[in-house]
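For this depiction, one protein chain was excluded, whereas all remaining protein chains were kept in their positions.
Right, chain A next:
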Amino acid sequence: MNGFVEALADGAVVAKRNLIKVKRVPDLIVFSTLSPIMFVLLFAYVFGSAIEIPGINYREFLMAGIFAQTVLFGATITGTGLAEDMQKGIIDRFRSLPIARSAVLIGRTTSDLVNNVIVIVVMSVTGLIVGWRIHSSFLEALAGFGLLLLFAYAVSWGMAVVGLAVRSPEVVNNASFIVIFPLTFIANTFVGTTNLPGPLKAFAEWNPISAVTQAARELFGNTSPQFPPPDVWPLKHSVVASVVWSVVILALFVPLAIRQYRKAVAR
């Protein structure tokens, strides 16, 4: 127990270091928020003029999907950040210090979570400007944001494994783009899944991102009674499914990431 508290305290020191970088290199946060703002505007005005969701304004339907996509891309910073630290020998320095093997990873994922919170705030404001509204209670809305962040946090640990294995920030970037981009599109994020061709439809319905998007939509009150989710378990019980997915991802990748870190040797 004592060791765990120490790991958390050390993690906080590392997180602080990462956040100083965000402060010193504001371009990072500017660009990681500009692209979601662009996405909100593009989808709201370009696709929004062509896509009809019965019983609800497309812009309201859209926001949960964009939130989910954005926090996932936010989680990839964990991978690039660690790969960069590997390259520069900073991981070697950390590994030569008397700290828990999990401390650096806890710090990294935590600072990336904070980063994601900032991004979500910026996006929410953009959403509100283009006509998105929360129709649920304050607590439900909070739960919605919490769920999005929990899922992103879990994915962060997965990205940590990638970042420590690949060792080059550019490669992490490209690799995660190739995986995350389709994952967030073959889902209910931007369109309904009903008309997708067979295999894609099944994939979209069981895609964890669909569950998270559906859950956020419900918790924000952005659903339409005329447009119910497909009759599959993870979308009917989207909140539970999102939590389960997050826990499963964490249970899988936390130990893997720590193992990877222990063996990580720069260059």
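In this section, contacts are C-beta pairs under 8 Å (C-beta built on N, C-alpha and C of every residue); 3 or more make two chains touch, one makes a residue touch a chain; residues count from 1.
The rule we apply is simple: contacts and distances are computed from a predicted model.
Undergrad: One chain of this complex is not shown here; going by its UniProt record, which of these names is it: "Pyruvate synthase", "ABC-2 type transport system ATP-binding protein", "Putative DNA modification/repair radical SAM protein" or "Carbon monoxide dehydrogenase"?
TA: "ABC-2 type transport system ATP-binding protein"
Undergrad: If I consider the whole complex, including the chain that's not displayed, which of A:56, A:75, A:99 or A:191 touches that chain?
TA: Considering all chains, including the one not shown, the answer is A:99.
Undergrad: Write down which of A:90, A:141 or A:202 is the residue touching the left-out chain.
TA: Only one of A:90, A:141 or A:202 touches the chain omitted from view, namely A:90.
Undergrad: Tell me which stretches of chain A touch the chain missing from the display.
TA: Where chain A meets the chain not shown: residues 6, 10, 13-14, 16-17, 20-21, 24-25, 88-90, 92-99, 103, 263, 265, 267.
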